[in-house]
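In this view, the complex is presented without one of its protein chains, the others remaining in place.
Chain IDs A, B and C follow the sequence of writing; residue 1 opens each chain.
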Amino acid sequence: MTAPLDQHLPDPAAVPSEAVSDPELIAAGLAAEPTLTQPGLGRRTLESLRRDPVALISVLVVVCLAIVAIFAPELAPYNPLHAFPNGLAADGAPVHPDSTFLLGTDPNGRDVLSRMIFGARVSLLVGVVATGLASIIGIIIGGIAGYAGGVTESILMRLTDVVLSFPILLFCIALIAITGPNTRNVVLVIAFGYWTYLARIVRGLVLSLKEREFVTAARTLGVSHAKILRRHILPHLVPAIIVYSTLGVATSILIEASLSYLGIGVPIPQASWGQMISQGQEYFQTAPWLLIAPGVALIITVLAFNLAGDWLTDLLDPATAEIGR
Amino acid sequence: MTGEPIVDVTDLQVHFRVRRGLVGYQTVRAVDGVSFTIAAGQTLGLAGESGSGKSTVARSLVRINQPTGGSIRVGGTETARLRGQDLRAYRRRMQMVYQDPYDSLDPRMSVLEAIGEGLAVRGMARAQRRAATEDLLRRVNLPVSLTSRYPGQLSGGQRQRVSIARALAVSPEVIVCDEAVAALDVSIRAQVLNLLKDIQADAGVSYLFISHDLSTLRFMADQVAIMYVGRLVEYGTSSQVFGQPQHPYTKALVAAVPEITATGRTGRTRLTGEPPNPADPPPGCPFHPRCAVAIDICKTLRPTLRRKVGGQFAACHVAPDEAPAVSSQGATPGTPGAEPGPAIGTPSSSEVSA
Amino acid sequence: MTGWLARRLAQMIIVVFGVVTLAFLFAYIVPGNPARLVAGPNASPEAVASIARQLGLDRPLWSQYVSYVGRLAHGNLGVSFALQGRSVSGEIWHALPYTVLLAIGGVIWEIALGIPIGIAAAYRPRSIMDRFSTLGALVGLSAPPFWLGLMLLYYLGYKLTLFPLSGTGHPLIWYLILPTFTLGVGGAAWYSRMVRTTMLEVLRSPYIEFARLKGMPERTILLRHALRHVLTPVITMLGMDLGYFLGGVLIIESVFGLPGVGQLAYSAIDTLDIPMITGTVLVAAVFMVVMSFVVDVAYTLVDPRVRLSRR
Partner (left out) sequence: MVAVEHLTVAFPARTGGGEVVRDVSFAVNPGERIGLVGESGSGKSMTARAIMQLIPKPGRVASGRVMLLGTELGADPKVAASSWRGTTLSMITQDPLSSLNPLVRIGTQMTEMLRFHRGLGRAAATARARELLASVGIPDPARTLSQFPAVLSGGMRQRVALAIAVSCEPRLLIADEPTTALDVTIQAQVLDLLERLTAEQGSAVLLISHDLGVVASFCDRLMVMYGGRIVESGPTAQIIGAPAHPYTRALMASVPSMTGDLPDRLASIPGSPPAGGVWSTGCAFMPRCPIARAVCATVDPALLTLSGAAEPAAGDGAASQGAADQGAADQGAADQGAADQGAADQGTGTDEAVQHAAACHASQNESWGRAA
């Protein structure tokens, strides 16, 4: 597999952390003009969706996927696990797409469309839960490392480095091979691989927030550390967390598909896109839809999450707006 | 006007450790033996170039930086080594107004929340905070309608007033203003300076007013201290220091102030060179490489603050000392009751620097 | 800089130790008795016990850890359970050339596709070229690599018979074109996006304005003044990718049937060959750690500002 997407996430922590920041060395430049009154976030969201059709479509796709995933039993035409007798041609080959089976059948005579719909459920569930878990771990570890500094920071960041250096996919595969493939394990190993990126991002943000004058001001007012973290630091992390979680869902879905493709993801006979591709692989000369349908669904899903993440980046500006004015 | 000094800083040292090598450190003496006092209701102006340590002095007074040595007595209480609950209680007595009006207010907190945070620290119940916030806004000449605004909706001058109101929320005895007007436009700067003076007249707070702009200091300060590479080089009343500067560095600073006169730029004394790196200051008097009147001893022996002919203190081998006949009591800068003399000639500052 | 280098090296050693410990713990917390795995399902309890003694499994954990680290220090990764009598390091050594070629090829595709496309997109933002490449980059990012590989095999290999279908042969490069491309295309998409963003940001900076004020032609500004700023993040990403690829790109190897380190690990997992699994995991992790060290050093050499702050 190629480098996972998360490897390329812009990393605020990449800035050399040892750089000296003597307040007196920062020149007393002229202040910029005050920004004009900004409309509320709700109105800005609608406005930017109206101006950006690509973002609108991607958000709609994400919403549709969520609906499909939630109402899979209601939306799917057939039971995804049922092998139809008429689902296989006389020679035992899968049936081409027709009016009965809109996307044809698989080598077991099961309806591909129904399996796709239930596959969406698996993809989203794994993507969202794994990312959520990773975010929580990442925020806690990154936040503590950034705010506490010193030895605590060194220990936590070396720990992060160790996990980061591990070949996560290989590690996941080994773990799952030993513990047995099930959805819970898939979620856990993906979360185990992904929290490090969030931890590094959160640590970088907290480090820079900690040096901001309004945090210093709160400290000199005598505000407690807990209150500073809750009121001055956490709210500024929200945009970054939203953006990187959205991108994280895309990454997690890809990893889940890869694991399932290798046969160690979501266990058979449950439907998963990656596993469908793996199964269709042998039939790609006679039944290309087995390969194309789940592949296209994967691309569209991941693309939609990536585009939504891009749009959120513009809207919330995790790196600058929250640090900016 | 006089009385016990509210702030009495003696031989303040703030050193930073910079990593060198695998386990080694190098010590940077950002502040190296600074002593001064501020009388109640008065203003001490502190001037110096980048890297002189003036902001570090400010930050160690409000305990953002931990002093390495020396004492900071506020209202008679030693505060340099307070921790935990005591430190939080102390913070209320000493507040700070920051340079950058765009960074010193949390962009996600409304004016009410920002000022209310200070009131909450003082223990005020939530119900009373709105009225108290409005009072504070009135004191800094802002309309009370601003309470629900966010910093992004305020101009630089308005933000700086909100910062002042937030500082006032805890009723401090001393406010440290670190380049508090440097980022403001000239016409706004005058408004804020006037406001600070009004507040002082009303509430009797003392200021440590830090600025690189000497004309602003002359307007604001009762006493003035000039810093160069971590130490005071001149210290006296505003009229002594600006009227008859004794240290050659102060003289050059005063001469370099661009005045609004159409007299051109000729015939002024100019400093050559740049301020030294605080991590590696020159031996002897740190100013000697840039000094026009330096003599041999300046290269080896670091001068201590001594009373000079104008009545102020200066750390210079060349500037003539005060004639012994003059009573030192009469010429004490600004606060006759608080004689800073003995506190200044501390042993560490008279040692020959390595 | 030597001080910084020493500290960074110490940091790297700590991380390597962490990785080794994690790999060790992994191998020994695995459910089931490794001795039984070695002895086979039909072995007598006595045989299993004797193998356990041979492997030192009866000793306390810390003592096993010490001898494990001691063996590692001599480059000894142990003996494979599944491939009787063969040393793990020897197997990895045989598989490594394929993985190295694959990794280098993938990185070459990333650079060759990503950087020019990114520059072209930044040169005229919002132009047709920009929009086209942005969309292409996003699709490249979102396509699952195993699916992309299969599609390439199907259309270019099977339908058009332009490329061999899978495995290895002569000339080897012929067999590597599709796998390396599949490997590099996702990264290339990232590179082009990152180059574009960085470039646009740099082009708004005061020093670019100053270069314009100097009257320098736009070409010089782009290639001499702006491009350098793109190189730093590219070096970071390149190094990390290389480190990652060198650990074995399991999916690509398995789609294209290349006998690299990834395949080795995969089949080891199939047979629960613990020494082989930990060996490959360890090798991959060490590549990663070393590359991130190399990247940091390269960073220091490339950017004079970083050099100053890292005394």
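Note that a contact is a pair of C-beta atoms (placed from the backbone, for glycine too) under 8 Å apart; a residue touches a chain by one contact, two chains touch by 3 or more.
In this text, all values refer to a predicted model and were calculated from it rather than measured experimentally.
Of the candidate positions B:Gln128, B:Asn194 or B:Thr300, contact with the unshown chain belongs to B:Asn194.
Among B:Gly157, B:Pro172, B:Gly230 or B:Pro281, only B:Gly157 touches the chain that is left out of the view. Contact residues of subunit C toward the unshown chain are 204-217, 220, 224-225, 228-229, 302-305, 307-308. Panel shows subunit B; residues 49-50, 155, 157-158, 185-191, 193-194, 197, 212-216, 218-219, 242, 252-265, 268, 270-272, 274-275 of it touch the chain omitted from the view.
Convention: only the chains that are shown with their structure count from here on.
Put simply, the chain closest to the centre of the protein, by Cα centroids, is A. One simple way to say how far apart two chains are is to compare their mean CA positions; for subunit A and subunit B this gives 50 Å. Per-chain CA centroids place subunit A at a distance of 21 Å from subunit C. For subunit B, the set of residues that touch two or more other chains comprises 19. Contacts with at least two other chains are made by residues 18, 20 of subunit A. Across the interface of their complex, subunit A is touched by residues 4, 11, 14-15, 18-19, 22, 26, 30-31, 106, 138-139, 141-147, 150-151, 154, 158, 182-187, 190, 194, 236-237, 240-241, 244-245, 247-252, 254, 262, 265-266, 269-270, 272, 277, 280-281, 284-286, 288-289, 292, 306, 309-310 of subunit C. Note for the complex: subunit A touches subunit B at residues 18, 20, 22-25, 27-32, 34-35, 37-38, 212-224, 231-232, 235-236, 322, 325. Against subunit A, in their complex, subunit B makes its touches with residues 18-19, 50-56, 59, 62-64, 88-89, 91-92, 94-96, 98-109, 117-118, 121, 151-156, 163, 166, 169-170, 179, 182-184, 212.
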